[in-house]
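Only one structure is covered here, and it is reproduced in the block below.
Subset of chains shown; positions unchanged.
Chain naming follows the written order as A, B, C and D, and within any one chain the residues start at number 1.
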Amino acid sequence: MTILVLHGPNLNLLGTREPDVYGKTTLAEIDAMVAEAAKPAAVVSFQSNHEGELIDKLQEQAWDGVLLNPGGFTHTSVALRDAISSIAASVVEVHLSNIYAREEFRQRSLVSGVCTGVVSGFGAQSYLLGLQALLKEKA
Amino acid sequence: MTILVLHGPNLNLLGTREPDVYGKTTLAEIDAMVAEAAKPAAVVSFQSNHEGELIDKLQEQAWDGVLLNPGGFTHTSVALRDAISSIAASVVEVHLSNIYAREEFRQRSLVSGVCTGVVSGFGAQSYLLGLQALLKEKA
Amino acid sequence: MTILVLHGPNLNLLGTREPDVYGKTTLAEIDAMVAEAAKPAAVVSFQSNHEGELIDKLQEQAWDGVLLNPGGFTHTSVALRDAISSIAASVVEVHLSNIYAREEFRQRSLVSGVCTGVVSGFGAQSYLLGLQALLKEKA
Amino acid sequence: MTILVLHGPNLNLLGTREPDVYGKTTLAEIDAMVAEAAKPAAVVSFQSNHEGELIDKLQEQAWDGVLLNPGGFTHTSVALRDAISSIAASVVEVHLSNIYAREEFRQRSLVSGVCTGVVSGFGAQSYLLGLQALLKEKA
């Protein structure tokens, strides 16, 4: 079983960027935690600032599940939404911060409507909770 | 440590009401699962169709954490929002269904803005994931 | 066969409150008229200013049909809407006044979408017409 | 006493058009049922796909009451609304389907504000209930 963990734009800066909003954990640390927690399932982690590369990666192979933090594309990308619809895998949307408690334009997600569910607001923990939901569904 | 699990209106019908939307697990089963998973923390479960009783319960004692599924009040209750703001405990909002994939008027929560985070769309599992987030925060 | 007649907030004041809008017939008179017209079906009439009590009553037993005048909750209660969805009985929404001819905020009903139909604007007669629709459906 | 029963556009196709939405009863059958139920009052039934003909008919004589199913004009015709305002007769608006449970653009009626009341969602029965309201008012 292979899980894709997909991180959207600017998440590569995690741990340095606006730590009061996003926390101090780095992306590498999150990836390591998720990989550890997912065992024996394999995890492929991928970050990009390019919407197209995120879509390419979603289409790359028949993933058993996807953990997706779409970052800034959450609110603007119909293309990403369509990519999620067009693959067979369950996709769980995760956010570090509680997006529903932020600026008005961040309170709507264009992709939630085609995801299995959403986990938002628990920092790096959001990824681990989302992973569990995926694994549970596969079990 | 005592966790309050608070269920809003109509959730008492769980397992019988619109099972294609909300699943077949009953509320008693969810309460049992949460209590089991929370150990050694104590869990107090409470359901009501009365907005006022939910607020009274939130104010009843100094809870260590609250797992809240506000049901239909999610979208209409400023009073519940204010009650959450007025207590010291972390409140995690959970939903059985993915509310962001449902009718337009269900896609906005009036309480998310004052909760720690949100877990939505994983059926009974949403409660367990929300519980973990609470326990982790307390750990 | 048992029909529930459910009256929302402030309808207990009927006959005294704003008679130019709501008429002079009292709630007791309406209940008597409906009970008479429903025969041989039994009628249970219930009024409350508490949203939660209205929901509790809807869930109380397996009604054969419900005549519902949600009063001020018409425009604000998702919880009531969910309660209607979660029971098996047909629910007919009735209003004494023509809500579509009143203030802007009264022209939308949050519950109509899950009711069988709506009768609005005929005073106490609205209840009798709604009752007939229920009985016809059961016949 | 003469009652006008006025059917708007496409209602001539009743019984064949989208039967899952509008039922299998034909317009002729509805007209017959209404005429029978109205006795001893006389009934004039008229259907047209032309907004202008509906207005002409409303103005044609001093009707004692009007049963109006405006069909698609419900949501778009200020001219029909003005015609209703400009005649002395009570006008009762009826709909076969529950318009408040359909597409967003069908949930608002431009004419309800100048009608006595509205009956919506009970199929052919909506006409009979509306008729009773008219007769009761005249009694």
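In this section, contacts are C-beta pairs under 8 Å (C-beta built on N, C-alpha and C of every residue); 3 or more make two chains touch, one makes a residue touch a chain.
Note that the coordinates shown come from a computational prediction; the quantities given were computed from them, not determined experimentally.
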Full complex, copies of the single sequence (shown: 4): 12
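Please note the rule applied: only the chains that are shown with their structure count from here on.
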Chains touching both chain C and chain D: none
Chain separated most widely from chain A, comparing mean CA positions: D
Rounded Å distance between chain B and chain D, as computed from the means of their C-alpha atoms: 47
Cα-centroid distance, chain A relative to chain D, in whole angstrom: 54
Two or more partner chains touched - positions in chain B: none
Arrangement of touching chains [line / ring / star / complete / other]: line
Contacting chain pairs - touch in the sense defined above: A-B, B-C, C-D
Of all residues in chain B, those that touch chain A in their complex: 98, 100-101, 107-109, 112-122, 125-126, 129, 132-133, 136-137
Contact footprint of chain C on chain B as seen in their complex: 8-10, 12-13, 16-18, 48-53, 71-76, 105-106
For the chain C and chain B complex, residues of the former touching the latter: 50-53, 55-56, 59, 76-83, 85-86, 110
